[in-house]
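With one protein chain withheld, the remaining protein chains of the complex are depicted in position.
Showing chain A:
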Amino acid sequence: MNSEELRRLKRRKMLNSIMHVIFLACTLFGVVVLAILMLDILRKGIPWLSLDFLKNFPSRFPRKSGIYPALLGSLWVILLTALIAFPVGVGTAIYLEEYAEDNKFTEFIKLNIANLAGVPSIIYGMLGLAVFVRLFSMGRTILAAAFTMAILILPIIIISSQEAIKSVPSSLKQASYALGTTKWQTVTGVILPYALPGILTGSILAVSRALGEAAPLIVVGALAYVSFIPKGPLDQFTVLPIQIFNWAGMPKKEFQDIAAAGIIVLLVILLGVNSVAIILRNKYQIRMKD
């Protein structure tokens, strides 16, 4: 090897090291941003967090402001959303994986679901406004919001449930059929119990996405200012992200910090919901090893 070749080799190796550092920096960029974002929000929001903040209504006075109606609104919307989306999503997944014939039409349904997953959330809001609020005359209610959100997260639930159902070993299914069971008995007795943790994990993640969504509900017509507690699905409402959006847009600096307090509450709820999904996933993985 002459000196020219050696120099070239050295340069190639150095270039590799430099790029190694750059790629690492790219990855760490996300970590650093996440850290800055969290610290910034905690720093601004924590001084405003208190039990009163959870129990109070929004107010013109920063000190008296709270998120109680938004919190309840979010809970109402999310519970109804889950109630609507879960059975429909899991049912669709069972249909596609176990019942549907392998033909062009089934292909089309699958393609359609993939397309729906890519539609911007605000478009679902317009669907909700035109169909649920106007056509079905539900008005700007919790019910219309829940239907809109359910349609929005359906593709996610369907796709993750399909994955979970696909992961059921066919030996288990064949064993069940060999005992003379019908398809539905195999689905309820073998496939669903085995796939349930996976289905639940995916569904919980989908619901947590709905918890953070604001855009479609603004279009559906959540209220900007709520001075009452929603008592049923036909009441008007607001949700946490929209309340945060409103506070953040106010000129007074205090309200922006209250928005940060609202974000902390939202993130804590999301963290709780996601932990359930993670615990389920871990339990599932342990069972897979047995």
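In this text, contacts are C-beta pairs under 8 Å (C-beta built on N, C-alpha and C of every residue); 3 or more make two chains touch, one makes a residue touch a chain; residues count from 1.
In the analysis below, contacts and distances are computed from a predicted model.
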- line: The chain missing from this complex carries, among "Heme exporter protein C", "Glutamate mutase epsilon subunit", "Acetyltransferase component of pyruvate dehydrogenase complex" or "Phosphate transport system permease protein", the UniProt name "Phosphate transport system permease protein"
- prompt: Which of A:16, A:171 or A:227 touches the chain that is not shown?
  reply: A:16
Statement: Touch rule applied to chain A and the missing chain gives residues 12-13, 15-16, 19-20, 22-27, 29-31, 33-34, 36-37, 40-41, 44, 88, 91-92, 94-96, 99-100, 108-109, 112-116, 118-127, 129-131, 134, 151, 154-155, 158, 182-185, 205, 208-209, 211-215, 218-219, 221, 224, 241, 244-245, 248-249, 256, 259-260, 263, 266-267, 270, 274
